[in-house]
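A single protein chain has been removed from this complex, and every other one stays in its place.
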Amino acid sequence: MKFLIFAILSFVTASFASDRFPRPEFQTGYEIPPNDFGAAREIIFYYMDVAILFAALCLASYFVLKKRSRKGIVGLALFSIAYFGFYKKGCVCSLGAIQNITAGLSSSYTISITIFLIFILPLIFSLFFGRVFCSGVCPLGAVQDLVAFKAKRVPARLSAILGFIPHIYLGLTILFAATGAGFLICKFDPFVGIFRLGAPFGIVAWGVGILILGIFVARPYCRYLCPYGLILGWASAISKYRVKVCPDTCVNCRLCENVCPVDAILPPTVEPINERRSHAVKRLKIYFVMLPVWIAVFATSGWFSADLISTFHPDVKLLRIIELEESGTARTKSFESEALRVDADVIAVLRTNSERAKKDFKLGMLILGAYLGLILGAYLIRQSTHKKREYYDADPVTCVSCGKCYGYCPKNEMRNAECGMRNAELTPKPSSIRSLFWLLTFIPHSEFRIPN
Amino acid sequence: MTEQPVNPQNANDAAEKSIPAGKKDVDRREFLKTACRFLALSVAAVGFNRLVDIEGGERVWQIDPKKCIQCGRCATECVLNPSAVRCIHAYDVCGYCKLCGGYHRINAGKLDTAAENQVCPTGAIVRTFIEDPFYEYKIIEELCNGCGKCVKGCTAFGNGSLFLQVRHHLCVGCNECRIAVKCPANAISLVKSKNAYFSPI
Partner (left out) sequence: MQFNKKALSQFIKGLQWSSAIAAIILGVLLAATLVQTKIHEPIITSDFTNIYQLIDRNPANQELRDEARALDMLARKAYFTSIYQLNTGTIIFFIALAIFLLSWNINTIISPPPPQRPGEKISWWKRQTQSAKTAAITSAAIVIVLISYGIFQKYELTLVLTSRRDAILDSEQYSQWWMNFRGPGGNGVATFSNVPIKFNGETMDGIRWKVETPLEGFNSPVVFQDMIFLTGGTKDKRQVYSFDANTGKLLWTQDVKISEAANHDMPKVDKETGFAAPTAACDGKNVYAIFATGELAAFTIMGKPVWTKFLGIPDNHYGHSSSLITHNGLLFVQFDQYDVGKLFAIDGKSGKVVWEVDRTLLSWGSPICVNTGSRYELIVVDNEFVTSYDPNTGKLLWSVDCLHGEVGPSAAFASGIVSVANEYAVAAGINAAEAAGAEGGKASTAWERRGDLPNTASLVSADSMTFMATATGVITCLDNRDGKVRWKHSFERGFYSSPIIAGDKVIIFDRDGIMHTFALSAEEFTLIESSPLGEPVTTTPAVMDGFMVVRGDRYLYRVE
């Protein structure tokens, strides 16, 4: 009790302090030293970070679209690793800002202007220039881009499955941030340990693991985990300008197709279609009927797994600890219960909070499940339609604008003038069904190739 | 390594190089995209209006000493080693006691500066004699590891002039503070940076 009574907030002025021992009156003329509290980072630096992000995005757009220069992109990547990575220690990054935005939307959490800009700038650039953020501005992407020396192809089927992970990750991230269960992206940020030159063991090990995997699988985090890349992909899908293969100069050498680390170059579909039209229509009908079924089934499974997922919520966790202690099963008292000074009221409040969190998770997992069902259904519909593509094209959704293909394109020099910025009129004609699901079907197209 | 690039002429393809016809179609599509873009931009603008607290400035992590129970996790959970949380001494609250709960171990036989009588495991507190019976206590930040043992003693037996706080020149400002997640008392929260080191909002 003594502890409670005398716990004080003492440092604003002396008047708040406990008077257990009055301030002495010194006879020797001793002067009480000033309180050395130190200062926080100057706000101007926060704005500088945003300005540098903006400049880097502009530069990236210039290198990707105008200059079509891989060298420029690599230079920018090195700068981003140095500045956004090692200097800024990776925080706050655009990826993580998803969570701040979500928390801001769902609770009283307020967001500073810089965090909002860090979140929105890459998206706005993506709306106009494609995923230039991924090319050399994002320090995570930059690190992976530079280490992908021995990149091998990921089998198409594996890639198709792994392509669903970002959807799940994004959904869970939003769910966790919205319910106040924590910031998942930050927890599983792979390279923060490297940028800080040391972190708790698990973080460093995870980072080194992804780095080493990144040697053999190009950009594993970007392709199969990054939730922000997914949103960027959506924005990029409707972008005004983006990386293009220009049909009028293309010689169909297929070198870009071969060199693309993220399998974003779509070859022309040349094979004759042997399927009867009526058959294809029938299949499509079935898939459309199946779509609500998929949604329902996934929503149900989301509902069922909500309890499991909700155990990660701090209130649920805490209630568990307290209940264990109260039931006499736990061995020692936790600091949590010491801090809470547990009594019946506290437990009652905790129980309501925990129930609310569980309810939130039920609803959230239901929606997430329905969303995943929709994604799968849409994916199946899209995969079951014949696409007609008469020339090479870069998939706007999966292309990370890394510019590797530029170095290999025999006609790259020419294109700077001819094709660099013109892509709107060259966009393939969409089928009516595909345009319906345009916004949902962003599973990466993966190339399946037999190496020679 | 001797392999030459494939001769473009040999890589024959059936792809045609004609510009797609149907100018109208392309226009409609482009119009849709532009509409989407503007929609997205207006959503962003609304979001900006709704979410952003322009006057609030930036936010930094801070410990509320009222809530802190000195569990010692600040020393072990921070992503930095040693932790960015250190002990701070508010001199104007200190009682300058000879028997200091933050300096002397409970049961310490003599109230001297001997190692076996000190509570600080790293010897980060320096005590200087001022005049009888007053002593000044100073934290050497380089040695402090934020374990909070002295804070516990000072809070329990003294004026509470010692307290744990995130040192902003050390803190790397993680988006989600690892100590805040593990803090049993929820004592760590984001506060406006202009108010860093002062009472929470």
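Order of writing sets the labels: A and B. Residues in every chain begin at 1.
Quick note on the criterion: a contact is a pair of C-beta atoms (placed from the backbone, for glycine too) under 8 Å apart; a residue touches a chain by one contact, two chains touch by 3 or more.
Nothing here was measured: the structure is a model prediction, and the numbers come from that model.
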| item | value |
| --- | --- |
| Touch criterion as defined above, residue of A:P24, A:G180 or A:G407 at the omitted chain | A:G407 |
| Hidden-chain contact residue, picked from the options A:A39, A:A55 or A:V270 | A:V270 |
| Touch list for subunit B against the chain that is not drawn | 1, 3-6, 11, 81-82, 105, 107, 109-110, 114-116, 121-123, 145 |
| On subunit A, residues whose C-beta touches the chain left out of the figure | 147, 149, 156-161, 164, 194, 197-198, 201, 204, 208, 211, 215, 254-255, 257-259, 267, 269-271, 273, 297-298, 300-305, 307-308, 325-333, 372, 376, 379-380, 383-384, 386-387, 407-408, 443, 446, 448-452 |
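Here is the rule we use: only the chains that are shown with their structure count from here on.
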| item | value |
| --- | --- |
| Separation of mean Cα positions, subunit B and subunit A [Å, integer] | 22 |
| Residues of subunit A that touch subunit B when the two form their complex | 2-3, 6-14, 17-24, 26-28, 30, 32-41, 43, 46, 89, 91-93, 96-97, 99-101, 104-105, 110-114, 116, 120, 123-124, 127-128, 182-183, 186-187, 192, 196, 198-200, 203, 235, 238-240, 247-248, 250-255, 268, 270, 314, 334-336, 338-340, 390-392, 408, 410, 424-430, 435 |
| Parts of subunit B lying in touch with subunit A, wherever the complex brings them together | 5-6, 8-9, 11-20, 22, 25-26, 29-30, 33-34, 36-37, 40-41, 44, 47-48, 50-54, 56-60, 64-67, 69, 71, 73, 79-81, 88-97, 130-131, 134, 136, 138, 155-161, 163, 165, 167-169, 172-176, 178, 181, 184-187, 193-194, 196-199 |
